[in-house]
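Complex shown without one protein chain; remaining protein chains in place.
Order of writing sets the chain letters: A and B. Residues in each chain are counted from 1.
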Amino acid sequence: MNFLWAFLIGGFICTIGQLLILKTNWTPARILVSFVVLGALLQVCQLFEPLKKFAGAGVTTPITGFGAGLVQGTFENIDKYGFLGIFSGGLTAMSAGIAVAIVSGLVIGMIFKSRSK
Amino acid sequence: MDRQQYAEYIKKISPKSKIGWSLVRAFIVGGLICLLGEGLGALYQMWLPGYDQTQIGSLVSCSLILIAAILTGIGVYDKIGYFSGGGSIVPITGFSNSITSAAMEFRKEGIIFGTCANMFKIAGPVIVVGVAVAMLCGLGYFIVGLFL
Partner (left out) sequence: MSTIYFQKQPRIVGWYSVAGKKESEGPLGKTFSRIEKDEYFGEKTHECAERKLFVTAIEGAIQAAGIEPEIVFAGDLLNQIVSASFAMRDVGLPFVGMYGACSTMALSLINAATFIEAGAAHTTVAAAGSHFATAERQYRTPLEFGNQRPPTSQWTVTGAGATVLSDTKKSPYAVTCATVGRVIDYGVKDVNNMGAAMAPAAADTLERHFINTKTKPADYDAIFSGDLGQIGEEALRDLLKERGYDLGDRYYDCGKLVYAVQQKVDMGGSGCGCSAVTLNGFIMDKFKRGDYHKVLFMATGALLSPTTCFQGETIPGIANAVVIEEVTE
């Protein structure tokens, strides 16, 4: 069941993204930014956790999961360390993903040549 | 035709995106990427019983990012993107693709001023806005916490 919901909800979120691209002429960067903000807001309103329980990777794989993770990490660190947590929490929670993205980008960028098809 | 009329005229004669099928394609590809995430999560849970949900989630994200980076390198991800549009831009794999594609494109200007300086050309705003929003939310949370 989890798998089905992950597919359906994940697909649905991506479809909204595609609809925005087609209807608004937004650039991909703007789409990504909007979904990050959406994820963050869902987390603040405490709607993200129930969604995650329900659809799992369906909501964490889209970039909304990145926004939610940033906010969740911030809140957790505030609970733990107080004021400092406002600044340290977000990137701490997302550090692994960002680091892998940077390193894989660097390595792949050095190995492969871009081609036009 | 004045400017106003011309704008309307152009809008009329320009072809529109075919919404129906393109949404279906975005749905299927986006759904499949999320399904892959869910599957990897279940696998990792099995292999690494000591890990908690958050750690598993991190591992899954890292794996997807790595897979997308490799697919970008061998020139497959842009084909998926051409087929599915938002379906492969919205998932975390799209974030990875935007970084790797920029890194590859600017490699010819050298590693420091090409790859490193331009890597976040597309994905940069995502991190900047994400961190700024998270901090703002955190600030609100902190202030509210003081009064509770």
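The criterion applied here is as follows: contacts are C-beta pairs under 8 Å (C-beta built on N, C-alpha and C of every residue); 3 or more make two chains touch, one makes a residue touch a chain.
What you are looking at is a predicted structure, and each value in this text was computed from that prediction instead of being measured.
Enquirer: If you put the missing chain back into the full complex, which of the shown chains would it touch?
Expert: Taking every chain of the complex into account, the missing one touches A, B.
Enquirer: Taking the full complex into account, find the residue in B:62, B:104 or B:134 that is in contact with the omitted chain.
Expert: Checking the options B:62, B:104 or B:134, the one contacting the hidden chain is B:104.
Enquirer: Tell me which of B:17, B:45 or B:63 is the one touching the absent chain.
Expert: Among B:17, B:45 or B:63, only B:17 touches the chain that is not shown.
Enquirer: Which chain B residues would touch the chain omitted from the figure, given the whole complex?
Expert: Its contact residues with the unshown chain are 1, 3, 6-7, 9-10, 13-17, 22, 72-73, 75, 77-82, 85, 88-89, 94, 97-98, 100-102, 104-106, 108, 121-122.
Enquirer: What residue numbers in chain A mark contact with the hidden partner chain?
Expert: Contact residues on chain A toward the absent chain are 21, 25, 28, 113-116.
Quick note on the criterion: only the chains that are shown with their structure count from here on.
Enquirer: State, to the nearest whole Å, the distance from the C-alpha centre of chain A to the C-alpha centre of chain B.
Expert: For chain A versus chain B, the centre distance works out to 8 Å.
Enquirer: Using the touch definition from the top, list the residues of chain B that touch chain A in their complex.
Expert: Residue list for chain B touching chain A: 17, 19, 22-23, 26-42, 54, 57-62, 64-66, 69-70, 72-75, 78-79, 84-96, 98-107, 111, 115-116, 119, 122-123, 125-127, 129-131, 133-135, 137-142, 145.
Enquirer: Where on chain A does chain B make contact in their complex?
Expert: For chain A paired with chain B, touching residues are 2-3, 6-22, 28-33, 35-37, 40, 43-44, 56-58, 60-63, 65-67, 69-71, 73-75, 77-78, 82-83, 85-87, 89-91, 93-94, 96-98, 100-102, 104-106, 108-115, 117.
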